[in-house]
Structures are given as structure tokens and as C-alpha cells.
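For this view, one protein chain was removed and the others were kept in their places.
Every chain is named by a letter (A, B and C) in the order it is written, and numbering of its residues begins at 1.
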Amino acid sequence: MLEVEVISGRTLNQGATVEEKLTEEYFNAVNYAELSEDDWNALGLQEGDRVKVKTEFGEVVVFAKKGDMPKGMIFIPMGPYANMVIDPATDGTGMPQFKGVKGTVEKTDEKVLSVKELLEAI
Amino acid sequence: MAEENIICTFCGSVCDDGLFDTEKFKSKRLCKLGSSKFSKKERIKAPMIDGKEVSYEEAIEKAAEILVNAKKPLLYGWASTVNEAIRLGVILTEKVRGVYDQCASVCHAPGTLAVIEEGLPGGSLGAIKNRADVVVFWGSNPMEAHPRHGMRYSISAKGLLIKDRKQRKVIVVDVRPTKTAKVADEFIQIKPGYDYLIISALRAIISGNADAVPDEVGGVSKEKLVELAETMKNAKYGAILYGLGVTQSRGRDRNIENAVKLIQLLNRHTRWIIWPMRGHYNVVGAGEVPTWEVGYQYAIDFSRGYPRFSPAEFSAVEVLKRKDCDAALVIASDPAAHFPKAAVKHLKNIPVIQIDPFPNMTTLVANVVIPSAVAGLEAEGTAYRMDGIPLRVKKVVETNYWSDEQILEKLLEKVEELKR
Amino acid sequence: MIIIKPKTEFVVTVEAELTPDLAEKDVEEIKKFKVYYGKDVVELEELFEVTKEGDDKKLVLDGDFSRVKWIGCRMSDGEIVVKGNVGANCGAYMAGGKIVIEGDADDWLGAEMKDGEIVVKGNAANLVGCAYYGEATGMSGGKITIEGNAGNYIGEKMAGGEIEIKGNAGDFIGTEMKGGAITIHGNCGFVGGDMKAGEIKIGGDFELVPTFVKQEDAWVGDVNVKGEGVVRRL
Partner (left out) sequence: MHHALHIKNGIVIDPKNGVKAEKMDIFVKDGKIVEESEVKGEDVKVIDASNKLVVAGGVDMHAHIAGSKINTGRTMRPEEMRVVRNIANKFRAAVGRVLLTSPAIGYEYAKMGYTSSFEAAQPPIGAMHSHEELDAIPMIDKAALPVFGNWHFVFKYVEAKDIEKLKTFIAWALERTKGFGVKVVNPGGVEAWMYGGNVTSLDDQVPGFNVTPREIITSLIKAVEELKLNHSVHIHCNRLGVPGNYETTIETIKLAGGFSNDARQVLHVTHVQFNAYAGDSWRTVSSGAEEIAKTVNSMDNVTIDMGQPIFGHATAMTGDAPFQFTLHKLTGARWSNKDSEVEGGAGIVPLVYLPKNPVHALQWAIGLELGLLIDSDKVVLTTDYPNGGPFTEYPYVMAMLMSKKMREGELEKVSPFVQKATNLPAIDTEKTLEEIIHMTRSLPARILGLPQKGHLGVGADADIAIYDLNPLEIDTSNDFEKVYKTFKTAEYTIKSGRILAKNGELVDEYWGKTYWVDATGRVDMEAIKPDIEDYFKYYSVELQNYGVEEGWLKKPERIVI
């Protein structure tokens, strides 16, 4: 298990599938976390592995991806998976903290829920 | 030739040079995001009440009942429809004494709060393409979020004074090396959450108070900050284009407020502007229309019969998290996918009306679903590009779906009838 | 003294501008006091049990008032005791008197407060003693004491008075502050952005904006606004 800072944001694929939320393409566009090579190696990850991301606000299982990330930071595309773990507090501004939430990431055998299952789990 | 000119209704760049082949149902010149917008996709087939197909009239009548019977309905979305529909939506919200909020609430609304604090010294995208010799993308990543922005307006765009990419310096400030960072002349990686402090330090350096600044701020060396400050002061016409990296992280509106103060200061030396990289194609309209109609951009409550603004109380996320609405109308948006789970939870517990062309996660929790025509493809109307420039998006394909404007007009009529 | 108890769980929040002035009225009149419940304007007794005991200028709010907003707004004297939590904008524009909250307070506690006293036994949320959007001046007098923790944006544009937080506080303490004093016994985040005047004392860890000048036992700034604000360790 590693301590990380979770950020979320737009990606091309997320944007291109955002009007097809109930499709496999959208599922694939938003259901992963990008980790730095160091963190990838530290967790002993292989292509296709899943990780569980946990923060004070929730947890979610996503696919792991090696990305161009600084060590100790993971990126989840904006969408329902990221929203399971981001900080819902708006501090009076109306804007939740979608970026920069402290959490942990660990390798898991649990499956990645579908978009529908995710909604049911809320 | 069945090729028509189109104006893209995906992102805030609102590229207006697209072409659309109505026979092949395929666009040309648009980016990946635009091409996906103008392609065949699964649609909501028909109006539905609790999963059962009904007529538009029946669905609208049911929707009107829900809104009129609610103590405090939330009417949310609006960023992906046209001004004509938004205007009806504002009037509808006023009529049912509900809460109007729009997607900026979870996107660029902190920028609006900064406008309230310090103003918005900006310029149009054309001004940037013509004049900007230094462009700073701060917490924004157009290569993923606005793919043609760089080519049309900012990075490699050529204009009146900038004839060549080499005449423009592009700097990216971000917490990670984004795709945009890779095409920039310089990338400054900062520690997440430290934008505010870095901007304060830049202001001090520019105003001659570098002595106060410590050797390192937010993961950036003082040396680097001094260099950036010099680049800024020596620009002829600079632009900071900020994104969600600033609005959605620690500091939010205060980061932008501080950046606006930096721009105020820089204009004492040379010309600088700042502008938000707005997301949805008409999220600007979703704020401008209520502003002229009722005085505020978002988070507007009408429970007393007149508008009040308070993001802490009337933003959609707060309203839902606090269970402070007893019905919701969601249009041209998908809060079930894009809100934190604490907010989505309440959406599952109240009557929800959805108006949207496409099935999405909100469809799964909606009681009344009203499919609509896609603006820019099947319906026309006015939209404001990210810089507020109005463009008339077009109808190039016939459809049996009602436009958002038609649906809302009818809904408003029904609400008036029920209130009588 | 008036005792007000919620009758039910509220479907949506209630806006009730209750002040101790009410206690001077006849109980039947008090029951007819108008409050906002969503789009409906209703009489106080429709949502709350109201009883009167004696004539002192005091309201006791007995129960969970976390969904009731604007309690004590613009009050000028007398006392309000909230036995539980209280909703947003409590004590806003307050000009005198005292509010005691035995539970937690929500956002905008004591916003633009001018005088009087607010005591929170639990925690407070964000924007304590701040200025509403578009206004130039936050809290300008009086005292707010928070026994527990507080959220972000404390004392923004504050011009006078005192805020004391016994626990920790969040980010952006005393931003654009121009007078008055903030004391935080615990830890907090960013402090002093564009501070012009006033004093901030902190017991625990904090992050000062990088534009203050260290003097003997304190930091003075913010240099960006030629500020003479003082930040020091408690």
C-alpha cells in the first residue's frame, strides 16, 4: 500500500465518450488510475492489474495504468470512479475538491464495478 | 453535396469551421471530441415515466406536476444547451421558486467568485491569437480538453503580430507533465495545492519585493520564479489561460483571485490578460443568461420569489449533499456521473426529471426522461464560446426529437396552467 | 424566555430570522412569526413548538437546528442558546447580544458581524466572520469563540473584533484582513494572504504566505499590499 495524492481531470477519451456513458468505451475511458513508474514497480503491478484507491471519503477499484505521473500522485479520469474517492466538501464555494485528495493505493483482486453497479453501490 | 458548415457543440472552443456530411453522418476538420459529438450514438428512444414509454405531452405534464408540487426543486445543468433554452429554464425556475444551478458550479464557478473579488481583465481568443507572445497554461490542459484550441487560438495560431510559432513562448504550469506540457516551450511543475503561494511570490518579485520570498515556494525554486517573473514582465502581450487544475483544487477561487491581482500588477508594466478555459460549449451562456435575467451566474435560489446567490447554500452539490431539495430537473448534464457520491445519493432519493439527447448515469436514476434534439446538429440556437463570443449553432439534420427550447416552452406553459 | 422546538424533520431547510426581540412579544404573536420553508411562507408554530417562560429577552432553540438558517441574523441584544447544531448564516450582520451554540455551526457564522458575541461549543464550518460576496468588509466588531475546530476562510476582509478557535482551522486564515484579531490554538493551513492590518496568533503548525517579512518575534506583511499585518506564534 502506498500513500498518494489523488487528482482527477479530463482526458481525450473521457471527453470523446462522455455522451455514451452506458457503453464499454466510456467504461474503459474512466475506470483506471495512472501511476508513476516508481509507484507501479513498488506495488509490483502488471498490465491488467487492479488497484483499490482509498481516501477519507470512499474507496474504488480501478484498473492500474503506468503513466507520466510524479511519484506519489495518481490520476483518475473525471467521472464516476474518481467521484467515489474525491473530497465532496466545497468549503462554502460549491466546488468539491476534485483534485489533490490524500489517499492510499494498493493492489487488489477485487473486480472493477460497471458504471451501473457503481451507481447502485452509492 | 450534402456537406454543411457546422459549429461544434462540444467544448468551449466552439470551433466554427467544421463540415458535416449529412449522408455519411460524419464530420470533417473537427477534433476527436468534436467528431464524436457529430457521430451516430445511442439515443434515448422516447419520453419515459418510470421506465415506461409515453408521449412528450404526458412526460411534460408529469414533469410539471413534480416541479409544482415540490417545496424546493433543483433545476441543474444547462451548459450543453443553447441560450434560448437556458432563458426559459431561468424563467421556469423563477416560476416554481426553485434553485437554478449550472455545470460551472463544479467546473469554473470559482473563476466567477474571483471576478466578484477582483474582476476579469481578459480578451477574446482572437486577441490572443493576434497578439500574445507569451501564453501560460496554468492548470489547464487543452491538448486533452480543448484539442484545437492551441492551433486555432493559442499555441501555434498565427495572427496579426504573431506570424510564427517561434514568436510565441508557451509555458505550462501544472502538477504533472500533461500532454500540453509536452508541446510547451517550458514546463514548471508545482506541488499540488500551492498555486496560491506561488502566485503571491510572483507578485512580490514583480513588485520589487523579491527579498521577502524564500528560496523555494510550492516546489519551485526562487530562481525559477524570478525567471518566470522576468518573462512575464518582458512579454509584449501575455495571457494566462487557467483550467480546472486551479479551480478544483486547494484554494479554488482564491487561486484565481490572486492570479487576477498578478494580472493587475503586470498591466502596470506591459499588457497581460487572464481567461478561463471553459469546458462545455455553452457553459458561458448558462451563466450569462441568468445574469441578465436575474442578476447572478449560478447557485441562485428563488424560494422567496426573488433571486438570491450563495454557493455555500444553493450550489447543486451543496443542495444535494444537504438534502436541501425535494425534486430535481437535470438538463444537458449528468450529475450522477460527475458529482461526488455524497451528492449523488440524494438524487437517488427524490423525483428526478431528465432532459437530454443521450442516455447517461442520470437516466438510471430519473423518473421522467424526456429525450431532446442535439443542439448544433438537430436544433439551432445561440451559444457563447469560452471567451463570450456569441455564435449561432446550426440545425443540419431533421429529427423527430423536440428541441430543449420546445420542451421547456411546453413545460413552462404546463407549470403556469397548474399554478392557476 | 422563549423555547422553540422543531416538530418534525424538515424536508428542506428552513429560513427563520429568529432574534431575541421575539421574546418580547405575546406567545400567540410569536407563533405567527413568518418563516420560509422552501417556497412556502409558514407560521413558526407550523414547524416548531413554541413555549414562553418569563419575560427575559432570550431564545432557547431546543433540538437540531442544523437545517434552520439565519438564526440571530441582525440581532442587537438579548441571548440565543441553541441546544444542538445550527444552520448557515447564524449571527450574520449581528450587532449585539449573545449566541451560544452547544453543537456545531454551519457556513457563514457571524458573517459581517458588527458587535456582540458568538460561542460555539462544537465545531464551526467555513467562512466564519467573512464578508458576503461583493462586499468589502467582513466582521468589524464583537467576538466569535469556537471551542472545537473551524473550516476554511476564517476572517476574510475582517476589519475588527476577535475570532478565537480553540482547535484547528482550515485554509486561508485572515485573507485580506484589515483589522481585528484571530487566535488559533491548534494547526491551520495558509495564513495571511494580502493581509493589510490586524493580528493573527497561532499555536500549532501553519503555512504563512511567502510574502511576509520576519521580524523579531513575528512576521509582518503581506508585502504585496504593503500590509502591516502581524502573524505570530501564540
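One rule holds for everything that comes next: a contact is a pair of C-beta atoms (placed from the backbone, for glycine too) under 8 Å apart; a residue touches a chain by one contact, two chains touch by 3 or more.
Since the structure is predicted, the reported quantities are computational estimates derived from the model, not experimental observations.
Would you list the chains present here that the left-out chain is in contact with?
Contacts of the unshown chain, counting the full complex: B, C.
If the hidden chain were put back, which of B:Arg152, B:Arg203, B:Arg252 or B:Lys395 would touch it?
The one listed residue touching the chain not shown is B:Arg152.
If I consider the whole complex, including the chain that's not displayed, which of B:Lys24, B:Lys45, B:Lys182 or B:Arg304 touches that chain?
Considering the complete complex, B:Arg304 is the one touching the chain left out.
From the list B:Lys62, B:Arg87, B:His108 or B:Arg203, pick the residue that touches the absent chain.
Touches the omitted chain: B:Arg87.
Give me the chain B residues in contact with the hidden chain, please.
The list for chain B reads 5, 7, 16-17, 83, 87, 91, 94-95, 97, 112, 115-127, 129-131, 152-153, 159-160, 236-237, 264, 267-268, 270-271, 273, 287-289, 291-297, 302, 304-307, 309, 382, 384, 388-392.
Which parts of chain C face the unshown chain closely enough to count as touching?
132-135
By our rule, only the chains that are shown with their structure count from here on.
Where the CA atoms of chain B average out and where those of chain C average out, how many Å apart are those spots?
That gives a centre separation of 33 Å.
In angstrom, rounded to a whole number, how far apart do the mean CA points of chain A and chain B lie?
Computed value for the inter-centroid distance: 22 Å.
Can you list the chain A residues in contact with two or more other chains?
Residue numbers touching two or more other chains: 91-92.
Give the residues of chain B that touch two or more other chains, as numbers and ranges in rising order.
In chain B, 113, 250, 312 touch at least two other chains.
Under the stated contact criterion, what part of chain A meets chain C in this complex?
Going through chain A, the ones touching chain C are 91-92.
Where on chain C is chain A touching in the complex?
It is residues 107-108, 125-127, 151-153, 170-171 of chain C that touch chain A.
Provide the residue numbers of chain B that touch chain A in the complex, in ascending order.
Where chain B meets chain A, its residues are 10-11, 32-33, 35-37, 41-42, 101, 105-106, 109-110, 113, 141, 144-145, 147, 175-177, 189, 192-193, 244-245, 247-250, 252-253, 279, 298-299, 311-312, 314-318, 321, 334, 336-345, 348, 357-361, 363-365.
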